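For this view, one protein chain was removed and the others were kept in their places.
Per-chain residue numbering starts at 1, and chain names A and B are given in the order in which the chains are listed.
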Amino acid sequence: MSLTSFAPIDPRRRRTDKIMRGVLLAGTLIALIPLVLILYYLLHKGLGSWSGSFFTTDPNGNFLGDPGGIRSAILGTLEIVALASLISIPIGIGVALYLTEYGKEARFANVVRYFVDVMTGVPSIVFGLFIYIVLVKSHIGGDFTGWKGSFALSLLMLPIVVRAAEVVLLLVPSALREAALALGAPRWRVITRVVLPTALPGLITGSLLAIARGMGETAPLLFTVSVAFGATSDLGAQMNSLPVQIYNDISSPRDVIIARAWGAALTLVALVLIINLIARAIARRSRVA
Amino acid sequence: MIPPDTNTEEQTEMSTAGGPSEQAQDAPDLSALGVKEGAGHAIKVAGLHAYYGSQHAIKGIDISFPANEATAIIGPSGCGKSTMVRCINRMHEEIPGARAEGEVTLDDVNVYGEGVDVTTVRRMIGMVFQKPNPFPTMSIFDNVAAGLRLSGTKSDNLRERVHRALRAVGLWGEVKNRLGEPGTGLSGGQQQRLCIARTIAVEPEVILMDEPCSALDPIATLKVEELIDELKSRYTIVIVTHNMQQAARVADSTVFMLDGEVIEHAPTKDVFTNPRDERTERYVTGKFG
Partner (left out) sequence: MEAGATSAPGGRSVFSRSPVSQLPDQVLRWGLTGLAGAILALLAYFFVRLIGESGNTFSTFGLSFVFGNDWDVSRSIYHGFPLLFGTLLTSVIALLIGVPVAIAGALYVTELCPRRVRGPLTILVDLLAAVPSVVYGLWGVFVLGPKLLPVEKWFASTFSFIPFIGGGTATGPNYFVAGLILAIMILPIVAAIAREVMATVPAEHKEAALALGATRWEMIRMAVLPYSRPGITGGAMLGLGRALGETIAVVLVIGNAPVIGTHLFNQGYSLAAVIANEFGEAAATPIHSSALFAAGLVLFVLTLLVNIVARRFIARGEHGRRGTGGTGVTVTAAPAGEAA
């Protein structure tokens, strides 16, 4: 009987293994570098702009002197996105309810599901064009207005809400639904009293993620709300918004305005990141429970 | 006392060492392999402990697996038989949080020793799994060749060794005209024999089998058992099984495990007809497990 010798494997294989592991690690680190760089520069160039007056004064469009802050932009974004959320979140949850409670695997439901999925891939600029053609060009209710921007954003947010809501609603155990139905509750009560409350954390998470997405979009607003400087809380007028404000400021030759752009970008990213992290925290907490 | 399986005598007569038959079903032909008769190697397990995190699954085991014999490991679910076998070819440590301590010597070399390359260990100690797992993206040929390609076997040599392995498991007649087809296109029993061919193509010294027939129908099971009987003459075999008739048919000696410990290790006949330990007797007579 021969002695076993554990001859080590071909060193080339060992080397390849080591090299590839290094490559994969390097790839991961490369993927993280942009995030680090962006955050760094946002803080580096944007923090300096932050001040009391930055948040409490409006941009004034002056060619010289103090260019003003970003108050109207923040207010505009909050209002426009709030209206967009009021539209897209209930409708989105409604469509998701249809898909999970009524449509299920039926042909029509599958078609709806398919096109909602496809909707997530539509460029945001196309949604802006849609609203522009149907509402702005036709001068329905004014020209560029805040609420038309909300409509455009809600088109964008809708599929996000539907997809997230559907996932969450499907996670509600059917045993819960059946127990309620067996007690004689009508379907609508089962939905409002059992399904929705159980799915609530997930629905909130999905909605928050959609809101964060909507807050950051520029292109749809360009064609529906256009540009404005002054503060107005009238959604029926042209409004300012953070993304559009930043977009405009970028092409300015004045350094102070560029600095304002960085400050506004930092503000926007901070808002978006906070909403994202809250959404994740809610998701994690509800899973642990 | 277990009623003997009536087919056992006929099975031992069916296995021939003849050349490949012309009809679709082959008898296994191991003479085609480059492995000499009596070429198996002995394994000794000494002081083996295995953990899943803090759970102590194997509590100090000593077993000797003699060369060119088939040893069966039996015991109720959760007794640690699969864990123990996976410690032999160091697959246990692949599970996150799992670790093993002790000695497993192949001839006189400890596979847990310093400077031993774990991939060499696994090449020398082959494993067949409970569920047949041919690579789904590879053809029949590529499946058998998979291990050989790793060690850089050249194409002529490769082709020959693949054909030999397929002959050795008795699959050749059934697949020789469709070597390019996906490995998953075969029946369950054929897939398992394909996996065995894949294992022996790299010429291991020991073959571990973790309940290799539990996912197969009775006819496929018999074919695999017939193959194991043939393989014994050239390899050392350790087979985990929960089917006591199988152990009686195939194994020279049997180990009975309970709660991570070895209770009894004796020639198969003795374990089933005259067990020394009371717990063994209760298990083999079906009083529990």
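Everything that follows uses one rule, which is that contacts are C-beta pairs under 8 Å (C-beta built on N, C-alpha and C of every residue); 3 or more make two chains touch, one makes a residue touch a chain.
Given the structure is predicted, the values throughout are model-derived calculations rather than measurements.
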{"item": "Touching partners, among the displayed chains, of the absent chain", "value": "A, B"}
{"item": "Hidden partner chain, touching residue among B:Ser31, B:Thr120 or B:Ser214", "value": "B:Thr120"}
{"item": "Touch list for chain A against the chain that is not drawn", "value": "9, 13-14, 16-17, 20-21, 23-28, 30-32, 34-35, 37-38, 41-42, 45, 91, 94-95, 97-99, 101-103, 108-109, 111-112, 114-119, 121-126, 129-130, 133-134, 158, 186-188, 191, 212, 215-219, 222-223, 243, 246-247, 250, 258, 261-262, 265, 268-269, 272-273, 276, 280"}
{"item": "Missing-partner contacts on chain B, residue numbers", "value": "89, 91, 94, 96, 119-124, 126-127, 129, 131, 133-142, 145-147, 149-151, 155, 159, 162-163, 176-180, 182, 184-188, 191, 195, 198-199, 202"}
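In this text, only the chains that are shown with their structure count from here on.
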{"item": "Contact footprint of chain A on chain B as seen in their complex", "value": "41-42, 67, 106-109, 111, 116-117, 119-121, 123-124, 150-152, 205"}
{"item": "Residue ranges of chain A in contact with chain B within the complex", "value": "1-10, 13-14"}
